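So that we are looking at the same thing, I have put the structure below in structure tokens.
Every protein chain of the complex appears in place save one, which is left out.
Order of writing sets the labels: A and B. Residues in every chain begin at 1.
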Amino acid sequence: MAAREKQTSQVNEFNQAFKPVSLWADAWKRLRKNRFALVSLWVVAFYILISLAAPLLTSLGIIYDYKGQIMAHANLPPSMLSAGEVTIIKIEARIALLEKQLEENGTKESAGGYSASTGFDFGSPAASSEEVAPPPEGAGEVLEEGVEAGEPQVSDARDFTMGFGDPIQTEIDQKKEDLAKMMKEININPIHRRVYLLGTDDLGRDMVARIIAGGRISIMIGLVGTLTAVFIGIIVGAIAGYMGGYIDNLLMRFVDIMYGLPYMLIVIIIMAMIGEKARGSFVILFVAIALVSWLTIARVVRGQIISLKNSEFVEAARSMGASTPRIIFRHLLPNTLGVIIVFSTLLMPGFIMNESFLSFLGLGVSAPDASWGTLVNEGVRGMEVRTWQLLGPAISMTIFLFCMNFLGDGLRDALDPQSKNRT
Amino acid sequence: MARYFIRRVLSLIPTLFIIVTLSFFLIRVAPGGPFSRERTVSAAIMENLLKRYHMDEPLIKQYVRYLGDVLKWDLGPSFRYKDQSVNELIDAGLPVSMALGITALALAVFLGVLVGIISALKQNKWQDYVAVSVAVVGISVPLFVIGPILQLFFAMKLKILPVGQWISTNGLQAIILPAITLSFPYFAYIARLSRASILEVLRSDYVRTARAKGLKESVVVVKHVLKGALLPVVTYLGPAFSGIVVGSIVVESIFIVPGIGKPFVQSAINRDYTLIMGDVIVYSLILVVANLLVDIIYGFLDPRISYK
Partner (left out) sequence: MTDEVILRVKDLKTYFHVDEGIVKAVDGVNFDLRKGETLGIVGESGSGKSVTNLSIINMIPSPPGRIAGGEVLFDGADLLKMPLNDLRKIRGNRISMIFQDPMTSLNPFLRISTQMIETFVLHQGLSKKEAKEKAIEMLKLAGIPGPEKRIDQYPHQFSGGMRQRVMIAMSLSCNPEILIADEPTSALDVTIQAQILDLIKDLTARLGTAVILITHSLGVVAGMCDTLCVMYAGRIVERAATADIFAEPKHPYTQGLIKSVPRMDKRSSDRLFSIRGQPPNVINLPDCCPFYPRCDKAKDICKRKYPTTTEFGQGRAVACWLYTEAK
């Protein structure tokens, strides 16, 4: 008891009390001073918490099921009002617009300005309509097998039946029918009481739920991938660094060559080559991305080990008869832990970026699962009119990556007192 | 110095070789052939097709034949676009991609270094905080988020820049958005890198000596600090260019730039073997040459290497 007490309040030669500070406590203190990093830490923790709790929250009904498609609720903008009300507003707005156009048409002859875009459109009138105008050719679409990217994908076929009865009037009538139906349903079907805070996508799925689900997958990929890469990197780096000699040379040659390869290209090729079914498997995704991420960690760990290898405490351990693996794992690695942690926090956002990059190209996670990458991909398609479908996932993802980067920076400053960014 | 060059050039060859070989076998190994997506053809026609593309020969023989062709710079006919050769397709798209890539790199370096210098000299003042935040944003936001958002903003809402396409259709302005998008993460990284590097040099012993000699701070910075501090940026140019090459694939898709990036992924999905290989070879060549150039430039700038 007495020994422990002495430890907490030591006294120096001038009889001043002071607390001995361990490396971690010191680092934590420094981290706390960095407000940006601290805020980032809470944000990241929040994201992770929500991701973990997502299935629970869904079953409790707090968030909606991200897979459930409700066509009646397709493409609703974000709103605090209930879904039913929003749908009604939407239909009414459409009717009003159509009626206005009908009026204008009565005084003009032309059938409006739908120009099939071959180039780009500076402010095509189609942009003002509620229904989406086909986005600039080929922009951001999932590249489908066998289809030439670039063939116009007209998702809403307009009826060019000029002279057969005004298409606008037909639509007005149909919309009024929908409106009437909706007003009846709204009181019966509880589903219309849902509130979609961030809107819905084109299959009527709640954006909030999708973003959370997407985040769950992206974060999980990031986490597991980073851990895998770090694990491999540590082992390779430690062995190379400690053993030295030709093992070191061999391993580092290997690392150099892999470093020089345009790996992203190869990953793209791999993912593209694999058939649709296999692509759905996360394992392949992990493997593909992790393939190269471990390189930097290996190099860093090796560097640290080499510089520590010859330090005195290692000699002391060796003189006491410690065996090689013991030295590596119990003595050297804990000292490199700081550096490893810093690199890991910076590796993870990179991982997520790579995965979402692949998903954006259509080569990553496949439906019905979503990751942030796929969400952004879908969002881009309608971004001019349904901006929320792009901004929701884009901003969520950006905030997370931003905070992870800040956190990584903060950790680096906290763990390395000589860091260049400090005064 | 000459030996240094020669050694670097020679090291290109194994890398290229590995890439080509790796890609070749990867592609062939993948399930599904180049014609599996076609409308089903009769067995006789299929046999002829295979013969025409030498696919009836054993794999190794195809490989050797291909290597030979590559050395003659004949990248073969496209499997998909029947009446065009890969060479033609690449010739059409490559200049565009190169123009985009180089512009993006130049932007990234120029702006990045500028911002880095400003924020290092005004450390911890508001200019620094703004610069660092912008830099972190740049590193955190993926290309395919920035691109569409810029497009949304400048092209669709504000309508001051074209949404896409290339110079031939829309004039010089068409390069602005794609180049900015592509350069953004690298500009951010370079800004951070140069800032950290300059700060470190400012603390070094030889800068202390310079100050002790009575030199003005501006002279110290320009004459003594910059040269050493910017070396890490030069080293980074290699990986930066590599990233730009990869990023161009996405940017070209978003902004409909007729380069070789956009069809690259498509060709992988279509199993257009020759086109993929052609693209891979061209990309690798570019990367490897770029890295070599960077090494050479670095060798010139750092006297410790030149005079070894």
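The rule is simple: a contact is a pair of C-beta atoms (placed from the backbone, for glycine too) under 8 Å apart; a residue touches a chain by one contact, two chains touch by 3 or more.
Just so we're clear, the structure is a prediction, and the values are computed from it rather than from any experiment.
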Considering the whole complex, which of B:Asn48, B:Gln173 or B:Thr209 touches the chain not shown? B:Thr209
Given that one chain is not shown, which residue among B:Asp74, B:Asp128 or B:Asp302 touches it? B:Asp302
Per the touch rule stated above, chain B touches the missing chain via residues 203-216, 223-224, 227-228, 301-304, 307
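Going forward, only the chains that are shown with their structure count from here on.
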Per the contact definition, I'd like the list of chain A residues that touch chain B in the complex. 119-123, 127, 136-140, 143, 145-146, 148-150, 257, 260-262, 264-266, 268-270, 272-275, 349, 353, 356-357, 360-363, 373, 376-377, 379-380, 383-384, 387, 390-391, 394, 397-398, 401-402, 404-406, 409, 420-421, 423
Counting only contacts in the complex, chain B reaches chain A at residues 14-15, 18-19, 22-23, 26-27, 29-32, 37, 123-124, 136-137, 139-145, 148-149, 151-152, 155-156, 159, 162-165, 169-170, 196-197, 199-200, 203, 242, 245-246, 249-250, 253-256, 262-266, 268-271, 276, 280, 283-284, 287-288, 291
